[in-house]
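Let me give you the structure first, and then I'll get to my questions.
Note that one protein chain is taken out, while the other chains of the complex remain in position.
For subunit A:
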């Protein structure tokens, strides 16, 4: 099996691209949401997809978690899936964040809306950094307020070889909002990604 590991240089390069993309996303979101958005610059972690479910099961012990997935396809064989994990005490935070007044939107709809806004804004920036562009599949709810979310995460993660774990903390003026994002990339796309990173490194 081809090793999917990144060299230290490749990893640092990817971290830098993620930082830039996050910075851009944070700026755009602040303007869109009309509130200060402070995006903590995430430390990315490349992890074996098989360890993911256990990791998150531990982090959110006995809590109900909602999982929203969004698939993306880029040029040159770059593709993958993002998964957002939320544990929300009350859904009002989300409604406020999205500017929904007493609307008839369901919790699931608000979760898919916020997920697609957060992930596509970030991914568009990442694609730009990679001189690529992504198209997106509609977001899917993998698990809705479920304590057994780890099983569902395992079922999804199984088909991917590499996971890029990005912990995003969105800090807003009036309330704090926290969620996790996982970027899952299949083996052959990992190889493509490495080539792209090497290309960027060579251009410097």
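Just so we're on the same page, contacts are C-beta pairs under 8 Å (C-beta built on N, C-alpha and C of every residue); 3 or more make two chains touch, one makes a residue touch a chain; residues count from 1.
In the analysis below, contacts and distances are computed from a predicted model.
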| item | value |
| --- | --- |
| Which of "(2Fe-2S)-binding protein", "Branched-chain amino acid ABC transporter permease LivH", "diguanylate cyclase" or "Sugar phosphate isomerase" matches, in UniProt, the chain that is not displayed | "diguanylate cyclase" |
| Chain not shown: contacting residue from A:53, A:139 or A:186 | A:139 |
| Which of A:49, A:66 or A:121 contacts the chain that the document leaves out | A:121 |
| Selected from A:10, A:112, A:129 or A:143 as touching the chain missing from the view | A:112 |
| Missing-chain contacts mapped onto subunit A | 28-29, 31-32, 98-101, 103-106, 108-109, 112-113, 116-117, 120-121, 124, 136, 138-139, 141 |
